[in-house]
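So, chain A:
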Amino acid sequence: MFQVRIHGRGGQGVVTAAELLSVAAFSEGRHAQAFPTFGSERTGAPVVSFCRIDDAEIRVREPISEPDAVIVQDPTLLHQVDLFAGLKPDGYLVINSVHGFGDLGLGEFVERFRQERLLTVPATDIAREHLGRPLPNAALLGAFAAVSGIVSPASVAAAIREKFAGDVGAANVAAADAAYAFVQDEIREAAHA
Partner candidate 1 sequence: MRRQIEGSQAVAAAVALCRPEVISAYPISPQTHIVEGLSDLVRTGELAPCEYLMVESEFAALSAAIGASAAGARAYTATASQGLLYMAEALYNASGLGLPIVMTVANRAIGAPINIWNDHSDSMSQRDSGWLQLYAETNQEALDLHIQAFKLAEEVSLPVMVCMDGFILTHAFESVDIPTQDQVDAYLPRFEPRQVLDPADPVSIGAMVGPEAFTEVKYLMHAAQMQALDVIPEVSAEFAQAFGRNSGGLIRPYRSADAETIVVALGSVLGTIEDVVDELREQGMKVGAVGIKTFRPYPLEEVREALGHARRIVVLEKAFAVGLGGIVGQNVRLALSGLPAPVYDVVAGLGGRPITKQSLHTLLDDVLNDRLEPGRLTFLDIDWNLVGRELQRTREKRRSGPHAENILRDIGVVAAGPN
Partner candidate 2 sequence: MPHQQIKFYQVGSFVAGNRLLRPDERSVQARMERSNTLTSGHRACQGCGEALGARYALDAAMRATGGQLVAANATGCLEVFSTPYPESSWQLPWLHSLFGNAPAVASGIAAALKAKGRTEVRVIGQGGDGGTLDIGFACLSGMFERNDDVLFICYDNEAYMNTGVQRSSATPPAARTANTKPVGPEPGNVFGQGKNAPLIAMAHEIPYVATATVAELRDLEAKIERAMEFRGARYVHVFVPCPLGWGSASKDTIKIARLAKETGLFPVFEAEHGEVVSVSKIRRRVPVEEYLRAQKRFAHLFKDPPQTDVIERIQAGADRNIRRFGLLPDEPDETGELMRLLAETDRGPQ
């Protein structure tokens, strides 16, 4: 079973991100379960959503305490919420930020993990470029697909188009694809470094 935990703030599409991930996995013939934790719904309040992916039927219902991957949609949550609680040593981490881990004050922290599985992505910028709005969830999914390979970019795109019709869907797919390409480049560079 592969468990993903997504952190962000209300209004950033954190819940939708988990849903789309589950739909993408489903389209690849796997079982997937996505669900949110709810506070009283307020834009700007911290929100967490979860997605489990497995080849067998998923029965467990508890929140994910030991994620295989953490996606952080809003870096202002760093140092406020324990975003990385339970993240497995060989887990994946994707943070929406223009800064590197060092500048985010996480330089030491990330040394415990596998470097090639951790990255920061300027997802908000990518979103602004393709959507015209700072909604980073699609871009982050594209980035996550690239670093983890858990779902294919095509599945992510299909899930996005199923949820968002017309131009909005296309724009989100563009953002996801752009982030995917961005991460692929980074991985390639890192491999050659």
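We take it that a residue touches a chain if its C-beta (ideal position, glycine included) is under 8 Å from a C-beta of that chain, and two chains touch if they have at least 3 such contacts; residues count from 1.
How were these picked? Simply put, all candidates are chains of the complex that A comes from, given by their letters.
In this text the structure is predicted, and so the values were computed from the model without any measurement.
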Can you pick out the candidate among 1 or 2 that touches chain A in this complex? 1
Quick check: in the complex, which residue numbers of chain A touch candidate 1? 18-19, 22-23, 26-27, 31-36, 38, 40, 46, 58-63, 65, 76, 79-81
